[in-house]
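Dropping a structure here in structure tokens format, bear with me for questions.
Certain chains of the assembly are absent from this excerpt, and the rest are unmoved.
Labels run A and B following the written order; every chain starts at residue 1.
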Amino acid sequence: MESIRILFLGDIVGEPGRKAVIEHLPLLRKELNLDFIIVNGENAAGGRGITPRIAIDLLRAGAAVITTGDHVWDQAEIVDYFPTEPRLLRPINYPADTPGQGSVVLDTPKGRVGVIQAQGRSFMNPPLENPFLLAEAEADRLRAEGVQVIFVDFHAETTSEKIAMCRALDGKVSAVVGTHTHVQTADERILAGGTGALTDAGMCGPEESVLGRAPESVIWRFRTGMPTRFPIASGPVRLCGALVDVDPATGSCREISRFNRLLIAEEPVEHS
Amino acid sequence: MESIRILFLGDIVGEPGRKAVIEHLPLLRKELNLDFIIVNGENAAGGRGITPRIAIDLLRAGAAVITTGDHVWDQAEIVDYFPTEPRLLRPINYPADTPGQGSVVLDTPKGRVGVIQAQGRSFMNPPLENPFLLAEAEADRLRAEGVQVIFVDFHAETTSEKIAMCRALDGKVSAVVGTHTHVQTADERILAGGTGALTDAGMCGPEESVLGRAPESVIWRFRTGMPTRFPIASGPVRLCGALVDVDPATGSCREISRFNRLLIAEEPVEHS
């Protein structure tokens, strides 16, 4: 009983995050026997967006698809890169003629794999079109085209919108994993319709941080209400995400587990 | 080396949640060898607030302290109950002459235990006073009075505000656990200063739900933008929270772990 084994890594933050991901992806592919790797790169460039150079590095390291989120356009040069690279996604619920695409289908030795990204609207900017209607329609379209294995990255703030999306897509896709909060949730499960679900994948970034940023700066902001810089933190990196096994024949999720690994500074980081 | 063992349960939702909690608390006290139980009751009354009756039931079942949150005033009768029950807390960052208190200190056989509740301000209503300044000051005040063991429930939406609070209070309190999102996070840890931290405890409520509500109603709302009722879901209940071991001499956290248990529907009493 063959499975397609997918690793999804949540928001990669800054140089520490992306160096760790680029270094470890080839090792993880072997160790975890992965068929397909998806990473969220919306914070890969200094915490703000992604550059073409970084996208290329992530793809070369083994990512099959890069998703993004509300920080997608932070680096101006990425806008023109989008039409050239279908494996880089932006949320599907932008208006029709926005650069880039919100979904992609790729061939693998075990069959086609579709990836969809949508962005939530509760406490999120900019306001976008209805992600429920668009993600459901896109999932239906891919299934109608014979794509059984479909992974959805839903980039959203509130747990209500994210869990509702998991359940709205239950039976229509293989897995829905949330991103954006940078904190992994402990609610991984397979829903009644066969869709794997995890409210948030967590981030790939410095462990001693607030969402990847130096803690003192963020605390100072909350205490004073005054502006400050939020430098990317340093030190050991934690990789967070989800590991999903999918039945390629039906697209159903066989297993979903949290991926959560602290890279000890002395050891794995020596390579980086 | 004696420990104070604290169980904290996150937002109790509706009748299913509170029935399960009331029934299981006495059993959990024995099974987990608990010294002190704190529960968040802000959604105990049909998902909206808490009544005096429910507060009494939770206290009788073994809760030493009940925290709340943004839903604290949803049931009008609770306002006058607050001054009569110091073990029921509302966020400390309300204006000075608000009914009720945001902290309490109780005697236990192993020494005094302080509990503080604060509410966040990012995407939260109503706007309240600065929770960082007030929670830090209250922690300092309790420590100055000789209270070493201090537990903080920080009721907030965003992971950034919650993690920043954990770190702002690191070394000042025994543990900081977040509530409000109703989804447990997987980031429990002991910070450098000895404070246990968990971004969100998760809820105590129906498993097949969106934050305790019937999924179809919430999905319909997101699809249509139109109003609807959000009935409390039914079926098996999951209890979520945090288990914290504290050194009573120093107030440092010795261990923090997620508490997360699905109660099987058929025999909730026997098995749990």
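Quick notes
What we mean here is this: a residue touches a chain if its C-beta (ideal position, glycine included) is under 8 Å from a C-beta of that chain, and two chains touch if they have at least 3 such contacts.
Predicted, not measured: the structure shown is a model, and the values here were computed from it.
The full homomeric assembly consists of 4 copies of the same chain, 2 of which are present in the displayed coordinates.
The rule is simple: only the chains that are shown with their structure count from here on.
Taking the mean of the C-alpha atoms as each chain's centre, chain A and chain B sit 30 Å apart.
Of all residues in chain B, those touching chain A in their complex are 123, 130, 132-133, 157-161, 163-165, 167-168, 181-187, 192, 199-200, 202, 208, 210-211, 215, 218-219, 222-223, 225, 258, 260.
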